[in-house]
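Below you'll find the structure I mean.
Here the complex is missing one protein chain, while the rest keep their positions.
Just so it is clear, A, B and C label the chains in written order, and each chain counts residues from 1 on its own.
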Amino acid sequence: MARVAIVGGAGYIGGELLRLLLGHPEAEVAAVTSTRLAGRRVDGAHPNLRGLTDLTFVDPGSLEEYDALFLATPHTETMGRMTGYAKIATTIFDLSADFRLRDPEVFRRYYGLPHEAVDLLPEFVLGLPELHRDRLRAADRVAVPGCMATAGILALRPAAAAGLIEPEVTIDARTGSSGSGATAGPENLHAERSGAMRVFAPTRHRHEAEIGQETGLSVRMSATGVEAVRGVQVLCRARLAPGADERAVRAAYRAAYAAEPFVRVVAQKRGLYRLPEPKILSGSNFCDVGFAADGERALVLVAALDNLVKGGAGNAVQCMNVRYGWPERAGLTFAGLHPN
Amino acid sequence: MARVAIVGGAGYIGGELLRLLLGHPEAEVAAVTSTRLAGRRVDGAHPNLRGLTDLTFVDPGSLEEYDALFLATPHTETMGRMTGYAKIATTIFDLSADFRLRDPEVFRRYYGLPHEAVDLLPEFVLGLPELHRDRLRAADRVAVPGCMATAGILALRPAAAAGLIEPEVTIDARTGSSGSGATAGPENLHAERSGAMRVFAPTRHRHEAEIGQETGLSVRMSATGVEAVRGVQVLCRARLAPGADERAVRAAYRAAYAAEPFVRVVAQKRGLYRLPEPKILSGSNFCDVGFAADGERALVLVAALDNLVKGGAGNAVQCMNVRYGWPERAGLTFAGLHPN
Amino acid sequence: MARVAIVGGAGYIGGELLRLLLGHPEAEVAAVTSTRLAGRRVDGAHPNLRGLTDLTFVDPGSLEEYDALFLATPHTETMGRMTGYAKIATTIFDLSADFRLRDPEVFRRYYGLPHEAVDLLPEFVLGLPELHRDRLRAADRVAVPGCMATAGILALRPAAAAGLIEPEVTIDARTGSSGSGATAGPENLHAERSGAMRVFAPTRHRHEAEIGQETGLSVRMSATGVEAVRGVQVLCRARLAPGADERAVRAAYRAAYAAEPFVRVVAQKRGLYRLPEPKILSGSNFCDVGFAADGERALVLVAALDNLVKGGAGNAVQCMNVRYGWPERAGLTFAGLHPN
Partner (left out) sequence: MARVAIVGGAGYIGGELLRLLLGHPEAEVAAVTSTRLAGRRVDGAHPNLRGLTDLTFVDPGSLEEYDALFLATPHTETMGRMTGYAKIATTIFDLSADFRLRDPEVFRRYYGLPHEAVDLLPEFVLGLPELHRDRLRAADRVAVPGCMATAGILALRPAAAAGLIEPEVTIDARTGSSGSGATAGPENLHAERSGAMRVFAPTRHRHEAEIGQETGLSVRMSATGVEAVRGVQVLCRARLAPGADERAVRAAYRAAYAAEPFVRVVAQKRGLYRLPEPKILSGSNFCDVGFAADGERALVLVAALDNLVKGGAGNAVQCMNVRYGWPERAGLTFAGLHPN
């Protein structure tokens, strides 16, 4: 049993961490922080947890010592506090963007300010078990990747690693509204966001940096908000390398993900759900990955996940399971709903 | 041609007034105010108007003189400014709630503070042509009713006036999110409001006071937010009076609304759209009204409208048409969309 | 470990039974039938189950013997086959409507044809543990109630049982589209059903019969389809009995549901989720119940649930847990999602 604390528990990622960790057979949630809601019941912010917990939020300043910390704290504000966090917990799962990019110059380019803890960067392992499982078994500093980054990396990595695609790819990402968080602004008002197809990042979405780092590809990525609360889907386009074809792609993906508990290859020729679709993944930790050849030289790759689960809290819990040697599916058995 | 101004033009009702008045054959929009956006183009706030107008918002303090003012100003803040508005326009169409209730004591009970302009109340005519057309032809102070009130009144009035129902009725109202306005709070964040069935007013929704006033009935009304941007639907329950039956109800509604340009009786025995439904009314000024007997003694009545059009801006324009003797459908010819 | 079979596994209730039973610690799904899809993989019809099962559908004629049968078969077609089902399983959980109503005359009135197995009716216990837990511990014929019926009964029963309300109540039910099933007609086409507020049953919705039977109240119920896939909400109106008030109501509900694993009293004075709302219940087996007094004599009661879980498959699994003496929450621990 591990005693864990969640820092930044009032937001959507924080709530999802709570949901998953309260149901985890090996973890005990010892503290959840919220500066704004300190002293209030957590089920006031997360009504789905009514009857399942009597926890109240505490002020971050009152944290003591824990086996593990889960940081659901804002980008660019987390790096400056990391030394402090390290003093109160053995293992840290950071869900902010601050320690995902190994190159501080790339960080500066995408986040607009210099990195404040460059010396700590080498301590972090990217929290993607499909790529870094072995290192995660011993990692005490884990940087959980972004939601679209996870989808993009899992969509592209096997093809890239096997040399089946040319290095220049484009990604068209679509996302539900929960990615904007619980304190989103007027652009997330229901009347504005409902039924939207909003190209909020026509170019250079931040997550393209993580995807480039993890796949070695040169990535151009746009992001569009569509009508959904949860869910991310990426549609990637690549050129097939000389000699590569769809059969080779299929073999590479089957091999890469055959033993993965949370990645399913979904690439059928027909049928309603023949390619990955996020709506049936809500609440689950699956990332579905598929592809289709576009003629002889081009390839379309698609991945889908729940941005708050495999794209955030669930992936962090999976990393914890790897780190502690627990069954990798512990606390993550929810199948997703159909219809939904 | 009438020179009109819109006060409070940055909100959703203001935008809808703009859309309708810019397309009106007899009106010229001479000014639109917004304290917050003064100096900015109106199509920045209302992107559907791009290419249709070069107007910019002006500060309310810069208003001059107009034939008519449309007030899309906040409840409880409008009454104190009415004397000032009266100095700059002959005719005033007030879309706030402040002058709808004739009895200031009822106002106090539902709005929680005393009425500040009791002496002006008798000058106002309720802006519902279906009930007050004759008085509206000469009215220079028009209080446009609330969205749910309009639906409820039009659903119940013919039955009440003909003595076909007992005086105690209940209303279950459902509404889209645009009724909360363009500056709504966190409860209207997309992730919270999407797919909601939120009973935000289990009892005593404010609009029940208007319905009671206009129908003479004793009304209990709840309101539930459901997934839609535009649209209000009321489902009313009444007891049939002795001797009344569905045939008499049908005759009364056919008679009451036969000549109305914007009320349609929709009460079929079968079919997909056999009772009023708001989704096909978006953008239109129709209020559809229907009913079904529940056994021999009970009656269910249903009405639907677009809260921003027949429930607000469109109804105000219809009142203007009546007031100026223009064709009542001028500027209000949009049919609504199917599918939508 | 119990060997169970699902009859009618291709539909939405069938899929949900599969999801829950595949994850149940004490049950083994030995067979799933579908006449139409016999021989095909079940994850073709239920894509959320990919990677979780290799089951294929079998023809109903090939069923053997099981500890328990779950019948997700059509209304009015199940009663004629019940004798056959009884031969192949000790315990039967029937999710059709055929054995819910004790009085065959009431059945005839609501379903339009005579009951074909009147002699079997007394063998059935209504599958609502909150009302019939003791009888369910030994029941081998369980008729699982309808989705809106479950919500209505749980909303009204404590007040009715305690004599706190007058016997005449009205119910306005709202429902998502999944209640129409996986083979629904053109009225359930997305373009028609999306954003709907469709009063498909203005009067005499079938489930009012079950609610009347279980509460002793005289019920008038309408049903409206609103935009959601999963979710049912009922808003009930009753008169408070002489001497009753909101405090007494609260006490009665707290007492009635204090020990229930799946009923939560949600009746707060303020807050975003102060009354029951289905969107946070998707996938969970909770039924949330709340209320608000409307002045001194009237009461509004609200309940919400996921129509496929507590309104169907989940409730059936809960009944199985009761019948076999397993922990009542076994296989039903999913908390629901927020936001969703």
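Following the convention adopted for this analysis, a residue touches a chain if its C-beta (ideal position, glycine included) is under 8 Å from a C-beta of that chain, and two chains touch if they have at least 3 such contacts.
All of these numbers come straight from a predicted model, not from anything done at the bench.
Counted over the whole complex, the shown chains touched by the missing one are A, B, C.
Across the entire complex, the residue among B:S34, B:T91, B:T170 or B:S282 in touch with the chain not shown is B:S282.
Which of B:T78, B:T150 or B:S178 touches the hidden chain is settled by the complete complex: it is B:S178. Among A:T53, A:T170 or A:T333, the one in contact with the hidden chain is A:T170.
Within chain A, the residues in touch with the undisplayed chain are 170, 172, 174, 186-187, 191-192, 194-199, 202-204, 220, 222, 224, 226-228, 231, 233, 235, 237, 272-273, 275, 277-279, 292-295, 298, 300, 302, 304, 339-340. Interface residues of chain B facing the missing partner chain: 12, 15, 19, 22-23, 44, 46-52, 178, 182, 229-230, 264, 266, 271-273, 277, 280-284, 286, 288, 333-340. Across the interface with the omitted chain, chain C contributes residues 12, 176-178, 180, 182-184, 186, 188-195, 227, 229.
As a working rule, only the chains that are shown with their structure count from here on.
Nearest to the global CA centroid, when each chain is reduced to the mean of its CA atoms, is chain C.
Looking at contact counts per chain pair, the maximum sits at B-C. We define each chain's centre as the mean of its Cα atoms; on that basis chain A and chain B are separated by 45 Å.
Between chain B and chain C the centroid-to-centroid distance comes to 38 Å (mean Cα coordinates, whole Å). Averaged Cα coordinates give chain A a centre that lies 35 Å from the centre of chain C.
Looking at chain B, one finds that residues 186, 191-192, 194-195, 227 touch two or more other chains.
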